[in-house]
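Dumping the structure here so I can ask a few things about it.
Only one protein chain is missing from this complex, and each of the others stays in its spot.
As written, the chains take the letters A and B, and residue 1 is the first residue of each chain.
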Amino acid sequence: MKTKKGILDSNLFYTVLAIIIGFAIGAIFLMVAGISPAVAYGKLLDSIFSKPKYLVWTLVYAAPVIFTGLSVAFSFRTGVFNIGAEGQYIVGSVAACVVGIKLHLPPIIHPLVCLLAAAAAGCLWSLIVGILKTTRGIHEVLSFIMFNWIAYYFQNYVVNLPGIRRQSGGEATENVADAARILLPEGLMKTLDCSGANWGFILASIAAIVIFIIIEKTTLGYELKAVGFNKNAAEFAGINVNRSMLTALGISGALAGLGGAVQVLGMGGRLSQLAAQEGFGFDGITVALIAGSNPLGCILSGLFYGAMKYGGSKLTIVRAPSEVVNIIMGCVIIFIAISQVFKVLFTSIGKKKEA
Amino acid sequence: MDVLITNLGLLINATLIATPPLLFAGLGSCFSERSGVVNIGIEGMMTIGAFTGAVASLYTGNGWAAFLIGGLAGALLGIIHAVVCISFHADQTIAGTAINFLGTGLSLFLCKALFDNSSDTPSHDPSAALPKIFNGVFETGSFGYNVLNVYGVAYLVFVLALVCWFVFYKTKFGSHLRAVGEHPEACESIGIDVYKVRYACVILSGFLAGLGGAFVTLATVNQFRPAVIVGQGFIAIAAVIFGKFTPQGTTFACLLFGLCSGIKSLASMSNAVSPNLISMIPYVVTIVALILFVGRANAPAANGKPFVKAR
Partner (left out) sequence: MSHQSHMDPNTMVIEMRDIVKKFGDFTANDHINLTLHKGEVHAILGENGAGKSTLMNVLCGLYHPTSGQIFVDGKEVHMNGPRDAIDLGIGMVHQHFMLIQPFTVTDNIILGIEPTKAGVVVDEKLARQKVLELSERYGMKVDPDAKIEDISVGMQQRVEILKVLYRGSNVLILDEPTASLTPQEIDELMQIIDNLTKDGKSVILITHKLKEIKACSDTCTVIRQGKYIKTVNVADVNENEMAAMMVGRDVNFKVEKKDITPGEVVLDIKDLHAKDYRDVEILRGLNLNVRKGEIVGLCGVDGNGQTELVEVLTGLRKAESGSITMMGKNAFNLNPHASFEAGISSIPADRQKHGLVLDFSIEDNLIVQHYKEAPFSKNGIMKRDAIRKNATNLMEKFDVRPRGVEDRPAGNLSGGNQQKVIIAREVTNDKELLIAFNPTRGLDVGAIEFVHKYLVEQRNKGRAVLLVSFELDEIMSLSDRIEVIFDGEITGSVPGAQADEKELGFMMAGGKKNEN
């Protein structure tokens, strides 16, 4: 009985349950659309697991969303809602890209400088919103949305600047210097048979561990959580609430910026003109939600998300709309959102049986 | 001088076209937020409205029917949001994020399922679009034609804004919806059914957002494409916060956004400045306006907090 109750209490159980329900609902939609769920899901699983190289691609897809997921999770834990990770991701990728193109530095140093530039850009982008909130009381959700769009057009502006725009034509930038890339050594890449294999996932995992330590083990984390949970009590106890809020937003923004850098320096190698927001920041919200705002959980949920994104992109091969992935994710989130209700329900049923 | 007047006319025209989708969605959002339910799923609701509107016009050939169907599709997502947030007391931000996924996901999924894996719907017949009310009234190319001959719905939405204001401040329902957003326990204690009022408001917000989406595919463009809505739902939410959660404030905020889009489309006709910088105008203007005039937004006291009935 005790073990059963343990399972019913654990968030992981409900997350897995939500994922199963999400897939089930996705299957219904596939059937309605006249596509065999078995074929579609078979293809999905096949394109994630059947070859080592596919698994590596999952890691590649996961890296940026782990970063944006961490960004959002960190903001949730400190009491703000960073719906602006999208914009911070963009300015981070732009900063990394420009520094990657314009500077000529030795390997290892160059990517580090690019990453720093991206983190600084994301941090700044988020801090502006924070300052508007703390000094003028402007609702952060509102300014985040505005700054997402400003960042979006800013990228398109930068992409088209002379000296950045690629000379061989096409609406994209020059490639960043090879020295600035964070690709795995060539030999390893060949073995894995994956042209995009890079250090991004490792960097994201390190970031997750660092953030976990900050939140759970440090006085800084204590302070930020206190402000996040109860601003008034934190202020009453002598914690500088505005400074804490800005710190939280700065760190959150830096994480999203790093996500942008990892994508540019790892997989892309350059930026293209955007036709629509790519949604990495919004993906981060999903990753954070599935992870229950736990930084380490973000690694897992980021992997799940990366796999779905990568596998989903192959669904067109079996003529299944890849958007079924969005439907599945939407349902997963809904069921995670209402899982508390199930928790209460199941626990009370368990209790009754016990009695 | 003539150039100035022509340009001014074009500006008004562009504003009249750009404002309605935002305003429909914004007014909807006002209902939801004021009743105490945060709805960041507006984007998804607009998208599904845009898609179903376009499809319905293909099948029915009737612009008005398609418009209404677009609204109903939005309302359907509104029902899901309401069930999750109100009956299940779920976190409203999380639920809204899910609604956005579902709205955009379903639209594209169904689009591909229906139209041979194409992410665009076929263009519909112009006669199946929403009518322009001043067709034939003004001489083609005249000032009136250029400026005022927009789709009738564009005027309708301003009437709707007025109606919303009236509903909010003069009617029983309006009084109840504002009250449940401020102090649900108080409402419950005197027998107002908080859930019922909130359900009505959230579903209404979905309906209006759906109308806003349908406006885009039935009046602005003549088909559904993946990027027709992108971001407008969030702009509508921004307008509501900007407008301090009132229908009248939201109307002015949406007009400001519309005007900025107007300036944007006019300015992009000249090549003097990068179109990308010009495109930033609405967002920069909003921030500046917030810094200068608006400041602190007064969200309803119970906004975002699930209400659990005592039993």
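Simple rule for what comes next: a contact is a pair of C-beta atoms (placed from the backbone, for glycine too) under 8 Å apart; a residue touches a chain by one contact, two chains touch by 3 or more.
This is a predicted model, so every value here is computed, not measured.
Using the touch definition from the top, which of A:S36, A:N240 or A:T316 touches the missing chain?
Here the residue in touch with the unshown chain is A:N240.
Given the contact definition stated above, which residue among B:L8, B:A186 or B:V308 touches the chain not shown here?
Only one listed residue reaches the unshown chain, and that is B:A186.
Over the whole complex, note the residues of chain B touching the chain we left out.
170-173, 175-176, 178-179, 182-183, 185-193, 301, 310-311
So that we can see where the missing chain sits, which residues of chain A does it touch?
On the chain A side, contact with the omitted chain comes from 217-223, 225-226, 229-230, 232-240.
Quick note on the criterion: only the chains that are shown with their structure count from here on.
Taking the mean of the C-alpha atoms as each chain's centre, how many Å separate chain A from chain B?
Here the centre of chain B sits 28 Å away from the centre of chain A.
Show which residues of chain B lie in contact with chain A when the two form their complex.
Of all residues in chain B, those touching chain A are 40, 80, 84, 88-91, 93-95, 97-102, 104-113, 117, 226-227, 230-231, 234-235, 237-238, 241-242, 274, 276-277, 279-280, 282-284, 286-287, 290-291, 294-297, 299.
For the complex, which residues does chain A have touching chain B?
29, 32-35, 81, 83, 132, 136-139, 141-143, 145-150, 153-154, 156-157, 160, 275-277, 282, 285-286, 289, 316, 319, 321, 323-327, 329-331, 333-334, 336-338, 340-341
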